[in-house]
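Removed from the display is one protein chain of the complex; every other protein chain stays in position.
In order of appearance the chains are A, B, C, D and E, and numbering begins at 1 in each one.
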Amino acid sequence: MLSKITVSPAPHISKAYSTRGIMLDVIIALSPAVAASVIYFRHHAAIIIAACVLVCVVTEWLCNVIRKKPNSLDDCSAIVTGLILALSLPPAIPVWTAVIGSVFSIAIGKMVFGGLGSNIFNPAMAGRLFLTASFGTLMTTWTVPATIDPGMPVISATETQAVTQATPLAWSKEAIKGKAEVQTVNRQLTASFLGNTGGCLGETSTIALLLGGLYLLLKRTITFHIPAAVLLSAFVCASIGFLLKSEAYISPLLHLTAGGMLLCAFFIATDPVTAPLSRKGKWIFGAGVGAVTMLIRMVGEYPEGVMFAVFLMNAATPLIDRFCKLKPAGGVPHG
Amino acid sequence: MANNDGKTLSPGNVLLAGLWRENPVLRLLLGMCPTLAVTAAVKPALTMGCSVIFVLLCSNIVVSLMRNLLKPHLRILMFTLTIATFVTIADLFLKAFQPDMSEALGPYIPLIIVNCIIICRAEACASKNGLFISMIDAFGMGVGFTLTLCVLASIREVLATGMIFERPVLPVAGDSGGWFVPWAAMGMPIGAFVTLGLLLAGVNLITRRGKG
Amino acid sequence: MATEIKAKLTFPGGVHPPEYKEITEDCAIEVMPAPRQLAVLLGQHIGAICKPMVARRDKVRAGQVVGDSDAFVSAPLHSPVSGTVKEIALQSHPVLGRAPAVLIETDIQAEAGKQPCPDRFNKDFDERQYSCEKICESARRGGLAGMGGAGFPTRVKIEPNPRLPKHLLIINGCECEPFITCDYRLMLEWTWQVLAGIRLAARAAQIEQIKIGIEDNKPRAIHAMQQAVDQSGQRGRIEVVPVRTKYPQGGERQLIRSLLGKNVPSGGIPPMIGLCVLNVATCAALAEAVVCDAPLTHRVVTVTGNAIVRPGNYYVPIGAAVADLIDFCGGLTERAAKVVLGGPMMGFAIADLSTPITKTSGALTFLSQEMITRAKYDRRVTPCIRCGRCLTVCPENLNPTKIAHAVKKNRLDLADQYYMSACIECGCCSYICPANIELTGYIKTGKILQARTKKKMPE
Amino acid sequence: MDKIRFFLQQSWLLISASLVFGVLLAALNAQWEPRIKANEIAKFNRRALALVPEASTFETIDSEIIVDLGKGQKTHVEVKKALDAGGELIGWAFAVEGSGFADKIRLVLAADAKFEKLRGYDVLFSNETPGFGDKIKNDFFKNQFHGAPVKAYILNKIGDAKTIDDQIVAISGATVSSEAVVKTINTFLRQVQEALRKQGQIGNGQ
Amino acid sequence: METVQVLLLAFVSIVIVNNLVFTKFLGICPYLGVSGRLDMAFGMGCAVTFVVTLAGIMTWMINNWVLATLHLEVMKYVCFILVIAGAVQLVEMYLRKFFPTLYESFGIFLPLITTNCAILGLCLFIDLWGIKSLLEATVLSFGAGIGFTMAICIMAGIRENLQLADVPDCLRGAPITLITAGLLTLAFMGFAGMIG
Partner (left out) sequence: MPIFAQTTGMWQQAGLAALIMVGLGTGFALVLLIASIKLKVQVDAKIEQVYEVLPKIDCGACGFAGCSSYAKAVVSDPELLGRCAPGGSETANKIAAILSLSAGASSVPARAVVHCRSHTKDKEFYATYTGIPSCTAANAVANVQACKFGCLGFGDCVQACKFDALHVIDGLATVDYDKCTGCTACVKACPRNLIEMVPFTQEKMMVVACRSRESGKVTRSMCAVGCIGCGLCVKQTDLFSVDDNLARMAYDRYEPGPACETAMEKCPTGVIVYRGKNALPPRPAGEKPQAAKV
């Protein structure tokens, strides 16, 4: 009679919410950005996104097969990694580059550490950084969006001869060196808000990312701490630069909308696996990401610093966690 | 070392120990700094390996010869002195006859002084064994080290530049229409760390298979 | 009908599981006749395990002492019925596994069961006719123990202690666990008895100030208690305080935090900060013990869940087997998948249906398969993604995932660094975990392992 | 006395070994030092010869040339005359140093006899990232300097690399290294020219 | 003011941009060996910082004042290593004798340092870069120690987390540490070229 009875430690009920649910939420939240990228970059975007997602999924499956572990594809985290990686790639890169990036993301970024939950670094950013390090030229070649805004200068690279367009951030770098007008760049604000400018697939359209971020916040998939901290600290850093030397540094608003800042704030830095656990830790983490990004953007050699900043703070996460260790409500127990 | 394991201390055994069973890089994790630093290309890696073989051989010979005269407190000092001398000789030699390599390797040649392999072999083998065994041991260890370096360097050089020994092996994309786009990251620190990490993992896998 | 109440007082953390109280909240307390055989466990709660005071084939009366101990932290055991001692043998215990128990065969004439006596109390009750010593002595002789959870002997709690003077009595009427309604029914139906118990306890402990904390999802109970307090003219002394509905509001540490904003030291007890916390059921039992001189032999048990035919609140003799209760309630439905002694958050799942009811078991919950798996990925455990939800809900502000992982990897030192011992095992972290990790289970395991290593240390 | 004996007993090996090693080192050094020096000169000459192919010898000038690196740092530059077989001055060559992307870079610069046009540069030593930064060794970039007037050069991302003027087109993907080269050349070139003019080694450019 | 700026830049450069561990592969052995626990790593870092500062200053002085004047550059390596080894041993003995508590906290790491190539490496790099002022050499050597401490502490934090992770068997230990270190260098790549 009792064959169906089971026993287990308390509690015996649980909230109907799973890892897969969280990942699906993120995928839903990314869909506006995916849509925007397809609108602006047409088939380039579609092909790269499809390739990244597919390769990520296949790589994870292969790794599990090699390790003789149960299949972990149904938590959908590989799809999220693939999407974020694809959205942070420039539209013009060849598909094989995206494939290498995806394999690196999943295999080295995630599976060698033991799969989901064990990775120290954000896998998608690992892939992107590896590609940046390996194929710098390809990773900084930006195609013109299908709906080009004539206000932005068109440049041609000397070696490839392809018609490309500089991103607002690349121009901001030129402006810092005094080789471009800050005003020209600042005029890109609207275009950057809509996404009608050169840049990585999913990073151009601010409004699509905001929509997705809002969805995540409303669904409580992420808490507001990290996005708020990232944006706030980036804004403060950019403002300092802007106020001190407005002829060299572009407007802080453009810094927030341009490049990967929003994608990072809502989707990359909030990756729970690689972010600190406690609230205080999240504030520190977010502030660090924002500040390092702005440091690299304004002082460093790379036009974009988001992936470095995220990576750096990922590395510091264990230390932050340790620093922000929670004290029990009732004080530290004796003995 | 195998001398107390009941195994016979045959020269072949000692040689093989250095090559695989106690390979300094892959099994003992010694001398990691040069392993990572000079393996962007095969040529400097080979040069480095040869320098290590030379220093290892010389220091082992010297230590083995005076192993019975060593006093406990001054032993390490004695080793250090010997090694530093031979490293300087190697450095001078390279500067004189291989100036390009000397420049490419830079301070990593003098850093052989603090390469754990050398002092480790002096301590573990040369100070306990006769001249012949010490020499064989030094040779085995040195060759093991060099081979590992070369393997690592060839992987990295091919992927980073499409070349081995600065000779093209993969058609590099460009004007001549090759298909291979070099992975610059392999020439950077990330390439060094990840390749060595995966190499070690592979070795672990093989040894475990062997045991199981 | 009382109006809806929105309380503000609460504590940080906690979860909001579905309440399911509607299943039994309107079921009046019903007396269950004594079953053929009872098994009074000799170890019922925290404190020393009793020694049997009767022998095989002895005749016992209802209320006769069958087990006792000389230890300070202990309470005697009484036979709920008159009958014959059949045997003293090992019996399944919800916590200890197998523990010695006194098996009593009920006399035929005693089967009707003991009737409760709430009608002996009214607004004219005056606790001052009982001296402090008398109340304490009654509590001791009646075998009273906390009927909410751990079951700390009541006498020890209320007796004045010169080293730890108490200044406030907190009555816990929260009943935050889903499903359970026994305390709610007590406050509604036995209002006067509960109030009398509260006043007696305050007199024994020599406390002037009393606060009754009730969750705001029980407006009728709040109303009833408030009315009783008003009518008996105790308004200035006794305060009925609604607190926000949230699990584990009924944990004494959490209730104190909600009511006073104070923290009980980790691993400590409320008297350390001058408080005494009693459960409403304990108060009712105290009143009965002092006024009627009746020992604690019966208690109200909520039999509930979605896998039992006739859920309700029953007045059950302590020692009745779970199987007897199931029979009395019409049996299990087909869907039954789990039998939990206690509520679904902190209760003990039991496998052996001959396990007897103890003084501390306030509920018996029968859960169906759907209820325990829900939509959660078929209860498959996925890796921790460090989402931090367990940190947010932890009422003790701990880092459950870190502790659980440390225990999993057998790193007790690390678990200790993250204050494993401060965990109250409320189960919030396991409840919320999207990865389905049994965090509470691991922490509990870790505590057991820790205790083992500590015990082995002197060897 | 006993102490000294004890000490000698303990450490005679060390002392004698240091003696032997010291002598060994010094001897080897004395043996090889000329070669090492020759190597260095040969390397410089090889690079310089590629820039000034007509030259047969490079002769170090006697006068001191000091270059201000900014921030109060100064360095000494060893400038050499390129002489053809007839001993006629046909150009100048000197080694300069600046910081690149990863490490220092050392370049050889060569100018024509009047120090008005650059004969180009070559890399003596660099540790730039393979695939990007080490493209400063490529002809595409180097040729832009060949024949360029001695001026402060401006690095651009856009432009025609074929025109020889003071506009230098950067290597795409390696802006840092390109910039480092241009910056290093800019730091030294004009100052050396100036110094040489002051010393009367070359005309004043009129 | 300019000197201060130069020194500051030199410091930041050696700590972050040209970090010995991430860009020069120095000190990898202790980096892999002693980064298992944070407190050990921090102790090691402190000890290295102390010794490297001492060694940097001493070798700079010997190199520039003694060897350069005597034209005995050939003796450089021998002198460097003897100075480092001697200094380490003396400091260790001195600490053990006179500051036992300090010795307990980081003195145990001192013997490890002789074979730490970060120390000798830094001395050699200072020589190679042709650092001309003692002050700058001091700042550089101190910065190198701080950079090493930072790197090893970050790694220790990560490794403490990895102990609880489900790392494949064959990757456990050195391989995963190496891969993590590799990814870390990617993170620090962002600072490359920031300061010349």
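Everything below uses one rule, namely that a contact is a pair of C-beta atoms (placed from the backbone, for glycine too) under 8 Å apart; a residue touches a chain by one contact, two chains touch by 3 or more.
No experiment lies behind these values; they were computed from the predicted model shown.
When the full complex is examined, the chain removed from view is found to touch A, B, C, D, E. Across the entire complex, the residue among C:A71, C:A150, C:M272 or C:A351 in touch with the chain not shown is C:A351. Interface note: of E:T115, E:S141 or E:T180, the residue touching the hidden chain in the full complex is E:T115. Residues of chain B in contact with the chain left out of this view: 1-5, 22, 27-30, 73-74, 76-77, 81, 116, 119-120, 123-124. Residues touching the missing chain, restricted to chain E, are 29-30, 33-34, 36, 40, 43-44, 70-72, 74-75, 78-79, 82, 85-86, 89-90, 93, 96-97, 108-109, 111-112, 114-115 (touch as defined at the top).
With the whole complex as reference, residues 2-3, 5-9 of chain A touch the missing chain.
Convention: only the chains that are shown with their structure count from here on.
Looking at chain C and chain D, the chains in contact with each of them are A, E. The minimum number of touch steps linking chain B to chain C comes to 2. Chain A has its Cα centroid nearest to the centroid of all protein Cα atoms in the structure.
In terms of the distance between Cα centroids, chain E is separated most widely from C.
Of all the chains, the one whose CA centre sits at the greatest distance from that of chain A is C. The highest number of C-beta contact pairs joins the chains A-C. Each chain gets one centre point, the mean of its Cα atoms, and the points for chain C and chain E are 60 Å apart.
Chain centres here are Cα means. That of chain B falls 32 Å from that of chain D. With centres set at the average Cα position, the gap from chain B to chain E is 22 Å.
For chain E, the set of residues touching two or more other chains reads 23, 74-75, 78, 166, 168, 171, 176, 179, 183, 186, 189, 192-193. Of all residues in chain B, those that touch two or more other chains are 77, 81, 85, 88, 92, 182, 184, 188, 190, 194, 197, 201. Each chain pair that touches appears in this list: A-B, A-C, A-D, A-E, B-D, B-E, C-E, D-E. For chain D in complex with chain B, the touching residues are 10-11, 13-14, 17-18, 21, 24-25, 28-29, 32, 35-36, 39-40, 42-43, 125, 129-132. Of all residues in chain B, those touching chain E in their complex are 29-30, 32-34, 36-37, 76-77, 80-81, 84-85, 87-88, 91-92, 106-107, 110-111, 113-116, 119, 188-194, 196-198, 200-202, 204-205, 208. The touching residues of chain C, when paired with chain A in their complex, are 12, 15, 17, 178, 253, 257, 263-268, 336-340, 342, 344-351, 353, 365, 367, 369, 371-372, 374-377, 382-388, 391, 395-399, 401-402, 418-419, 421-422, 425, 427, 430-436, 438, 440-441, 444.
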